[in-house]
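My questions all concern the structure below.
Heads up, one of the protein chains got dropped from this complex, but the rest are sitting where they should.
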Amino acid sequence: MVWVVPILAVLIGGWLIYQNLASRGPIAQVSFETADGIAAGKTEVRCRSVRVGMVKDLELTADLKAVTVSIQMDRHAAGLLREDTRFWVVRPRVSATDISGLGTLLTGAYIELEPGNGPQGPTSFLGLETPPPTNRNVPGRRLVLTADEAGSLLVGSPVYFLGMEVGRIETRDLAPDGRSVLYNAFIRQEFGDRVRENTRFWNTSGVDISAGATGIKVRTPSFQAMLAGGASFGTPDGVDPGKPAPDGMSFKLYPDEDAANSSLFNPTLKVLLLFEQSVRGLTKGAAVEFRGIPIGRVTNISFDYLPSGKDSRVPVLVEIDPSLLRRSLEGRVDGTDAKFLSTAVDRGLRGALKTESFITGTLFVDLAYYPDAAAEKLTQYGDYTAVPTVPTGLEQLELKVTTILNKIQALPLDDTMGKIAKAAEEAATTIAAARGTLDEINTTAAAARKMLEDPEFRGLPTDLRRTLDDLQKTVSSIGPDGSMQGDLMRTLDELRASLRSIKSLSTSIDEKPSSLLWGRDSSGNPVPRAPRVKH
Amino acid sequence: MTPRLPRAIDQGLASCHVCGKVTPVNRGRCPRCGESLHLRKPLSVQRTVALLLAALALYLPANMLPVMTISELGDVMASTILEGMVEFWHREAYPIAIVIFVASIMIPIVKIVALVWLCAAATGKVHPSPRVLGRIYWFTELLGRWSMVDIFVVSILVALVQFGAYMTVTPGPGALAFAGVVVLTMFAAMSFDPRLLWDRLEILNASETLQPTPNRE
Partner (left out) sequence: MKRKASIATWPKPQGAPHPVACHFCDTLHDGAAVPEGTAARCKRCGVLLYQNRPASLVRVTAFSATALILMGIVNLFPFLSMEANGIRTELSLFRAARELIREGSPAIGWCVAIFTLVAPLAMAGGMLYVCAPLLKGRAAPGARHVARWLGRTEPWNMIEVFLLGVLVSLMKLGKMAELTFGVGFWAFGALMLCMAAAVAGIDRNELWDRLEVAEE
């Protein structure tokens, strides 16, 4: 009877051991760079805070460069070992954008498991050294952002919508062509629908200072965005948002909100503009405007677009949204873009460089209709059509001054000067001669006196009178009625007239300084309202 | 008058303390179990007293030195047995406080005192009734081991409370001293031969009744 006791003990013991062995799942091998914080028999493996396994053993790999951690998985968790299952160690991490895992300072590190979606089977994994920012299975929208420059947008930077944090940047990579930076952004599920096809993304990191004709504007984002960088998105006013954007859709990341808002156009048409003047101050990305509305931007400035080297004009390639331009033409113009352009150019559409900002000296391209412009046609250079250009206000001023100077140069000043010199010479000689003559008169007078006492004096007055007559003729030709003086006066008159026209120009400049800039005929462009984005 | 009962010692017989077989002591070793035979435990009183003195020497450090150190978020607190008991009392866990008091403080002292008294009785310094002494001896032997409870508590806490910086328990020197006290008193009790008490009574009776002492063979 009492033997029941040991038999019972054996049965219970056996059952317990069996149960323990049966509850063990497979063994997974994960390799990490370091086993910091991991201890065999103590460190747990968790998935969403539920224990799914325990570290059994730690071993250095054969090449001594990594650590292989053997994990005894629980049976119920065997199905979590899939092809793209991820493992990482949760330990305290402090960085500018992320403070995580601090709880593990007290509780000890553990290994987090994120099950993948691939097929089951593998037991060997490469552990991640840093935790992935968002759990892959968290629902939300994942989008691609392209930026020309990384700036201060980092992995882990938040994504804002109307000032609220709705997601974060997951990865940052160089684009395959090496010319732009690609970001993967994650937007949480409840905000996913806010991203539409026409939504614009812009960089809100850092402080935005812009100076324009209206003054200096300083815009600061949240403190966190200043430190950690951030991106924001929204739909500019007046633009139809469109349908919700699907996963994986690509967006351009604008450098700041203004650039995003002013990018209402969809540039599709590339046009070449050839400028005779220097394009210094014009940069890639500079705006192309029509009557103050941005319709495009400068894509490239390069001599490559001109076939031969003889043409010294500077080619500027711009891309514009023709739909915005079409609306400007009276009467609907249907047909291809090329036909529309041709019609527009016939009506006076020209490109010009205008100054955007005094302080920075940047230029932008302005398209406008110049009804008085000389008739020109579209020309084709290689792949691109060239729209004719006109010089800008500054150039026009240059032209005017050149014309005035030319006129001044045309004046026969040399001749006049020469004549004056000759006349002076002649006057000198004449005076010398006159002096001589007076001397002679003196001697003559002395002789005359002698002669007066001389009986031959009586015959002198008629000779003297004759001589005085000649002298008078000579002096009178120099005098105010003389022909020589008349020439001199005429020359001086002409000079006076030229100087007068210069004076009127300077007066008009005094009165209206802007005429120096815009010229008298200001082509009716309104003064732009919004400050320009500096590039 | 109670008839005098025969004693093994009077006949030169020794009872093996392991197997209980009664054999003449001059055989040297018990024929059944091989244990060495002696009429009485050799140098019983001396050994007992020596061990008791050693236990007493360790008793003071056992209670004055901390038995365990609790470090909680950098705050280190060492506690002795007394402090642990007081803490339980304050926490209104009265039964546990009493248990600890009895087991860790009372029992060792009681045991030492009892054994000292027994030794005194065995050497004739005091004359209490043997039955009483017998009860006392049985009592001390029974309870001696329970003083170890504190050591086990310390070891359990040390093993369990290992929460890194949050809370960690480490054993202190008092624990070792206390374990020594318990072990020594156990050895002391084992060294004591209670038959000496009855021998003493026998001598008293003999001297009282003035009967000739029987021959020892």
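To keep things simple, chains are lettered A and B as they appear, and every chain counts its residues starting from 1.
Here is the rule we go by: a residue touches a chain if its C-beta (ideal position, glycine included) is under 8 Å from a C-beta of that chain, and two chains touch if they have at least 3 such contacts.
Just so it is clear, the model here is predicted, and its values are computed rather than measured.
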Contact partner of the left-out chain, one of A:G53, A:G108, A:G192 or A:P322: A:G108
Residues of chain B (touch criterion as defined above) contacting the omitted chain: 5-9, 11, 13-15, 17-22, 32-35, 88, 91, 93, 96, 99-100, 103, 130-131, 134, 138, 141, 145-146, 148-164, 166-167, 170-171, 175-176, 179, 183, 186, 190, 194-195, 198-199
Sites on chain A contacted by the missing partner chain, in the whole complex: 1-3, 5-6, 8-10, 12-13, 16-17, 20, 44, 103, 106-108
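Everything below uses one rule, namely that only the chains that are shown with their structure count from here on.
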Centroid distance [mean C-alpha coordinates] between chain B and chain A, Å: 95
